[in-house]
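All protein chains of the complex are present and in place, except for one that has been dropped.
What follows is subunit A.
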Amino acid sequence: MVAFAGSVVAVAIMWLVVLPGLSKRPAMRERLDWLDERGIDPSAMYYTELPVMEEILVRQRQRDRKSNDVSTQ
């Protein structure tokens, strides 16, 4: 039980104190904003979880449809 309580306290300190503190630092803030602006979630496991991928796919689809239209004319 002591080990469990110790682990929970360690996790709480890390996630409630250390990581929030890190995310407020200017260099980190800049990186987080830069990722947000580009729609990049570095923790995405699969391409469907990546917000920027949707934009890329829409762009590619519009290019394909346009070139298909040109080739059929």
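Just so we're on the same page, a contact is a pair of C-beta atoms (placed from the backbone, for glycine too) under 8 Å apart; a residue touches a chain by one contact, two chains touch by 3 or more; residues count from 1.
FYI, contacts and distances are computed from a predicted model.
Missing chain, UniProt name from the options "Phosphate transport system permease protein PstA", "Sulfate exporter family transporter", "Ferredoxin reductase" or "Hydrolase": "Sulfate exporter family transporter".
With the whole complex as reference, residues 1, 3-4, 7-8, 11, 15-16, 19-20, 22-24, 28, 31-32, 34-35, 38, 40-50, 52-54, 56-63, 65-66, 69 of subunit A touch the missing chain.
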